[in-house]
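Pasting in a structure now, in structure tokens, and then I'll have a few things to ask.
A single protein chain has been omitted from the complex, and every remaining protein chain is retained in its original position.
Chain nomenclature is as follows: A and B, assigned in order of appearance, with residue numbering initiated at 1 for each chain independently.
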Amino acid sequence: MKSEELTVQTGGHGGVFDITADVAGFASGQGDGLLSVFVPHATAGVAVIEVGAGSDQDLVAAIDHLLPAEQGRWRHEHGSPGHGRDHVLPAFVSPSLTIPVVAGRPTLGVWQSVVLVDTNVDNHSRKVRLSFIEG
Amino acid sequence: MKSEELTVQTGGHGGVFDITADVAGFASGQGDGLLSVFVPHATAGVAVIEVGAGSDQDLVAAIDHLLPAEQGRWRHEHGSPGHGRDHVLPAFVSPSLTIPVVAGRPTLGVWQSVVLVDTNVDNHSRKVRLSFIEG
Partner (left out) sequence: MKSEELTVQTGGHGGVFDITADVAGFASGQGDGLLSVFVPHATAGVAVIEVGAGSDQDLVAAIDHLLPAEQGRWRHEHGSPGHGRDHVLPAFVSPSLTIPVVAGRPTLGVWQSVVLVDTNVDNHSRKVRLSFIEG
């Protein structure tokens, strides 16, 4: 298995960070197999969505609506006010994703991008582990 | 790796589409390994739920409640009114799922079915990629 960690500069503001090019570059030159995207942090997830037409902001707004970052709402009270909701997020937006690779290319659809979803404002950079297992 | 695309006729109405038989058929005759179900579309996901006792309709109702298809609510404004929410759905109902296969049989529980979750009314057929990697 080929496995390596990628660093994503999130700049300490929450949001959606496109890592599609990194995923494609990692798969390039490999054959057929499964590519695992895994975030080793307790306050972030990975998703496959369209970016660039508003859906990235829509996703952040939906997360803010469904899991509000309100102080006092969450039992977990470390970090910035409302940070407790960042710790619930990965149960719904999983830190784990598996993408089939055929002839060295992730089999993503035309409008699909792989994104890191990170609403945590207390960290400025995040790791993402990419792993490829040939089949 | 064995990998192929399945076509699901959704008829242009949103909902839950049972693909368990396709998944079982694909695994049949294989040995032990991991089976990946991956939807190459930006507005659909896959889930493992019970079907036939109301939970499929309950899921559609829950999605409508949590992510309402209201015009003006979403930044993404292509397609039918409210279509923007379809683009947020895959962050919560992931297009990627991995199921262990033992002796050519998916290790699903008695009440589990594999379903395509597609709330997009602008497309009448969808693809689902099935891949199997032996271990």
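Heads up, the rule we're going with is that a residue touches a chain if its C-beta (ideal position, glycine included) is under 8 Å from a C-beta of that chain, and two chains touch if they have at least 3 such contacts.
Just so it is clear, the structure is predicted and the values come from calculations on it, not from any experiment.
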Options A:Val23, A:Leu67, A:Val101 or A:Leu116, residue touching the unrepresented chain: A:Leu67
Selected residue (touches chain absent from view) among B:Phe26, B:Trp74 or B:Phe92: B:Phe92
Selected from A:Thr10, A:Ser36, A:Ser55 or A:Ser113 as touching the chain missing from the view: A:Ser36
Residues in chain B touching the chain absent from view: 32-34, 45, 47-50, 53-55, 57-59, 61-62, 66, 92-94, 97-100, 102, 107-109, 111-112, 117, 133-135
Chain A residues that touch the omitted chain in the full complex: 1-3, 33-34, 36, 38-42, 66-67, 74-78, 84-85, 87-88, 90-92, 94-96, 98, 127, 129, 131-134
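Going forward, only the chains that are shown with their structure count from here on.
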Copies chain A and chain B - rotation angle from C-alpha fit, nearest 5 degrees: 120
Approximate Å spacing (C-alpha centroids) for the pair chain A, chain B: 20
